[in-house]
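Yeah, one chain of the complex is gone here, protein chain that is, but the others are all in their spots.
Moving on to chain A:
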Amino acid sequence: MAESARAGGANASGPSLPPQQAGPSLPPQQAGPSRRKRDWRPVYLIAPSMVILAVVIMYPVLRAVYLSFQSDRGFDQDTGRFIDGGFAGIAHYTRWIFQQTTSSLGETISCPPGTLCSNFWESVGVTFFFAGVTVTVEVVLGFWMAIIMSRTFMGRSLLRASVLIPWAIPTAVTAKLWYFIFADQGIANRIMGRQVGWLTDDWAARFAVIISDVWKTTPFVALLILAGLQMIPQDVYEAAKVDGANAWQRFTQITLPLVKPALMVAILFRTLDVLRMYDLPAILHGVSGASPTTTVSILVVADIRQGNFNSASALSTLVFLMIFGVAFIMVKWLGANAIRTQDAERKGA
């Protein structure tokens, strides 16, 4: 027993040796390439996880893209049976983007209301509207909460812990909770003393989703920003005070730039989260494609429910491209900014 444990220990310490050996040989950089060619160990070590990643991530993604170019099942009028669809080209994509479908006579018509493709652009609009409004409100509120939480006062840890509760509750539960709050005879209407059709009026319904989402995820944003705030050394503020900077100047000149990396991470995470939001509006208002709170993800699921797996693949590929585009822009623009801030800070320091 003891022996085997010792043997295990020896094994475990094994892998930590090579870096130590490699360490001294690294400084002469020129020797690197020739040495690396013979050293296959990194490949052996990385290959298994690469293969697993390929199977778990790449396969479904590639398969979805492949399927999006295949036709959905056809229908044989004579036998009343489904038949294979075959190759579709970009038909699914044009169907969504140009909102066109085929009638039973084979004519191309624009999607009539009551078909899912007629809801595409509206759901894209709703998705971006949700992203824009919720992220803005969450960042402003979250920043404010983070500043309060970063101060020292009695019961600070209690406040920090309790603020996180909304975020800790599963989204499905949150959604059901707000569903009852916004119900016709719910608390929201009773407190306000008037009848707002939170679940029936288009805009009230959208704001119901926004309010629930803000309630749920502001603590998360606050926490990320708080982490950023804690990184700022206090002496910077003291120095600024000595130099005569007022509170607003300290906020815009010190806090904002220094907390920017954390802020950007929070904005990026939240934006991507909202762009693929499904559960909250689905539970609040249902999964109908024509609901005023239909996000693109809800539309994907609605299409799957109709048995159109391949056209749903095309739609989810579009969602993927949309989110990828937004993430790319944000990382490229805002990410670059964040790095420059750190550089500037280093130079300044």
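Just a few scattered comments:
Rule of thumb we're sticking to: contacts are C-beta pairs under 8 Å (C-beta built on N, C-alpha and C of every residue); 3 or more make two chains touch, one makes a residue touch a chain; residues count from 1.
Here, contacts and distances are computed from a predicted model.
Of the candidates "Thiamine transport system permease protein ThiP", "2-oxoisovalerate dehydrogenase subunit beta", "ABC superfamily ATP binding cassette transporter, binding protein" or "Spore maturation protein B", the chain left out of this view carries the UniProt protein name "ABC superfamily ATP binding cassette transporter, binding protein". Check A:Leu199, A:Ala240 or A:Ile254 against the missing chain and you find that the one touching it is A:Leu199. For the chain missing from the display, the contacting residue among A:Ala183, A:Ala239, A:Leu256 or A:Leu321 is A:Ala183, taking the whole complex into account.
Within the complete assembly, A:Ala302 is the residue of A:Val209, A:Ala302 or A:Val319 that touches the hidden chain.
Within the full complex, the residue among A:Ile97, A:Ile232 or A:Ala290 touching the omitted chain is A:Ala290.
Listed for chain A, the residues touching the missing chain in the whole complex are 40, 42-43, 46-47, 50-51, 53-55, 58-59, 62-63, 66, 72, 75, 77, 80-82, 101-104, 109, 111-116, 183-185, 195, 197, 199-200, 286-291, 302, 305-307.
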